[in-house]
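The complex appears here without one of its protein chains, the remainder shown in place.
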Amino acid sequence: MSTELKVVASASGISRIFRGGSNEVRALDDVSFSLHEGKTLALVGESGSGKTTAARILLGLDTPSAGSVEVLGQTLGTLKHEEMRLLRREIQVVQQDPFSQLNRRHSVQRIIEGPLLAFNIGDKESRKKKVIELLEAVGLEKEHLRRRPHELSGGQCQRVAIARALALDPKIVVLDEAVSALDVSVRAQVLNLLRKLQQERGLTYFFITHDLGVAHYMADEVAVMFRGRIVERGTREDVFENSQHHYTIGLLASVPLANPQAVKSNKEQVQTLPSPEDGDACLYRTRCAVGMNRPDCKSTTLTLTKGTATHSWLCHSPQGS
Amino acid sequence: MTNLLSVKNLSISVPSAKGRVSVVDNVSFEIPAGKKIGMVGESGSGKSLTAYALMRLIKSPVSIDGGEIFLNGREILGLSSKEFRLLRGNEISMIYQDPMSALNPIMRVGQQIIESIQLHSSVSKSVARKAAIDLLASVGIPEPESRIDSYPFEMSGGMLQRVVIAIALSGEPKVLIADEATTALDVTTQDRVLTLIDKLAAERNLSVLLITHDLGVAAQFSDDIMVMYAGKLVENGSVEQIFSNPAHPYTKALLDSRCDYTIDVNKPIKSIAGQPPRPDNRPSGCVFSPRCAHAEPKCSASVPPLTSSQGRLTACFRSDELFQVGAVN
Partner (left out) sequence: MRFKMRFSLSGLIVLAIVGITLAAPLISPYDPYAIDGAEPFLGPSLTHLMGTDDLGRDLFSRILYGGRITILIALAATIIALIIGTLWGMIAGVQRGWVDEILMRTADATMAIPQILFALVCVSAVGSSVFSLPIIAGLLLSPTTARMARTAVVVELASDYVVAAKATGLKKSRLIMTEVLPNIAPQLLVQLSINAAAAVMMEASLSFIGLGIQPPDASWGTLMLQGYGNLWNTSWFVFFPALVVTITILAFNSYGERIRVSLDSRKSSK
């Protein structure tokens, strides 16, 4: 990403270790990223790759075991309770499940009004005006005000959640698998809406998804996660058209395309692949068609390679080498 | 080629505040032996209920209002549950979205496969155990001799789905129904499980009905595609016809609204306005007409029948005309 853009949030070297009895899980391992104003960073990865933990840490709902997170120039974890609460206004979230993220006892009006009430903004009249304005911005109508979540469809609930996230005019919106539960035709509507809102309001998106197609459509910058690490990062073109890490390549090859002529590259992978061995610096080595047989991949050190100003990867023998 | 499975005018309804409403409406199709058929549709399109009807798993308050299902020439909806039990697993089997709920969490996976084998054929425990190990090996589980004694919670989602497939195949069925069987899996695991089903289908000459909301999965897996919308079968054709030259406006709109990494990011995705109608609020005439860009007055006046058009079946009055001017393909 070009350096002139203002960084609105950044994580540097964050790790998160969950301990349960004798075993510990490294959900995040030395992860760094930056969100640039008005742009979208997509964090893609499969389940358990640590992407949701990253989102929770950025939202201040979890604290990293190591490393630091900065949002709008303020370092999380050093703030007083009230300072943190005020900072939360600037970074909002839309979650995956359309229904459960809305309070089932509240009406749509009350749900969207919630953030305004939390900060005692405006009077009843002005709040209602704001709610209607938000409702229209997300493509819903006044008649939806009195409805409860269970009276809405999944797509409509997701629009309500987006409206709520925008109520405080935040700088950053974390979209945690925000379209994953939606049907194809409805997902397209919501993605277009999110892009439109971003342009109109200069929003910065942190887009968490397992869906490469969605990441491709939404992101300016993409970070691919595997087992708690970012294994490749770059602009959309870098990652999708010039993939370097074999995991990224494998992931892209696994996506079934709605085109029967599309040739699939890794048909032979019928066997379940083994887990990484102790001492491997590259956690993907045992699954990697290249790394499996290369002695230099079985190394204990692995550092981030900066290929270009925007593109970097964590691989001993990348595609281009 | 004989039709192994044939469904004629299947209708299913559910109760609602407005009385019984139709969720699967007069659906007919055929599955020839050894073919892989993909059934695609959004949630509420009736695709899963159709699959449930094939397995005779429709339970009150949902009910089958009419139609016939022929399996190997034999009508199955009229069979007694005792008679059908002999067919379930031996002739027709199903795998589901959530493998964990299909397995008994406190029973070793091997035991579950063995029980299933013994249900279908009277063999001794040791013979069944050997068959179970062979089955586990055939579904790509490494070290089946030791894995057979694992509990479900000791296995990953992809492995569990393989176990479920092993159980489904234990009675050597001729038809396998996969209802969103890879939806809950990660994309790399999904790829491997689909490849596995593909391989098994070829080896065993299985007919597969793959039910999915994922157009990509259907396109990569199937020989033929059925497109469902709001309880109706709207288009049925070969995979090339459906994905390269659709003839029904809904199929075309659905393909346009997909978001995979090959689409042009500089343009908004062509989404379909509105949302699928709820079962208790289905429009008159063609169910897609209120959202269709090509709808005419006749479309909301009467229901278009599923007829032959452009070498496949579509339920649209205008598909020939639209196809010729290139509006849908």
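Per-chain numbering from 1; labels A and B assigned in written order.
The definition used in the following text is that contacts are C-beta pairs under 8 Å (C-beta built on N, C-alpha and C of every residue); 3 or more make two chains touch, one makes a residue touch a chain.
Because the structure is predicted, anything quoted here is derived from the model rather than measured.
Participant: So which of the visible chains would the left-out chain be touching?
Facilitator: Touched by the chain not displayed, across the whole complex: A.
Participant: Given the contact definition stated above, which residue among A:15, A:49 or A:95 touches the chain not shown here?
Facilitator: Answer from the full complex: A:95 touches the omitted chain.
Participant: From the listed residues A:38, A:114 or A:307, report the one that touches the chain absent from this view.
Facilitator: A:114
Participant: Of the residues A:47, A:103 or A:308, which one touches the chain left out of the display?
Facilitator: Only one of A:47, A:103 or A:308 touches the chain omitted from view, namely A:103.
Participant: May I ask you to list the residues on chain A that touch the chain which is not drawn?
Facilitator: Its contact residues with the unshown chain are 59, 61, 85-86, 88-89, 91-93, 95-97, 99-106, 114-115, 117-119, 148, 150, 161, 164, 167-168, 174.
We take it that only the chains that are shown with their structure count from here on.
Participant: Starting from the mean Cα coordinates of chain A and chain B, work out the distance between those two points in Å.
Facilitator: 31
Participant: Applying the document's contact rule, which stretches of chain A touch chain B when the two form their complex?
Facilitator: Residues 46-47, 153-156, 183-189, 191-192, 195, 210-217, 236, 240, 250-262, 264, 266-267, 269-272.
Participant: Applying the document's contact rule, which stretches of chain B touch chain A when the two form their complex?
Facilitator: Residues 42-43, 140-142, 156, 158-159, 162, 186-192, 194-196, 199, 213-221, 239-240, 243-244, 253-255, 257-263, 265, 268-273, 275-276 of chain B touch chain A in their complex.
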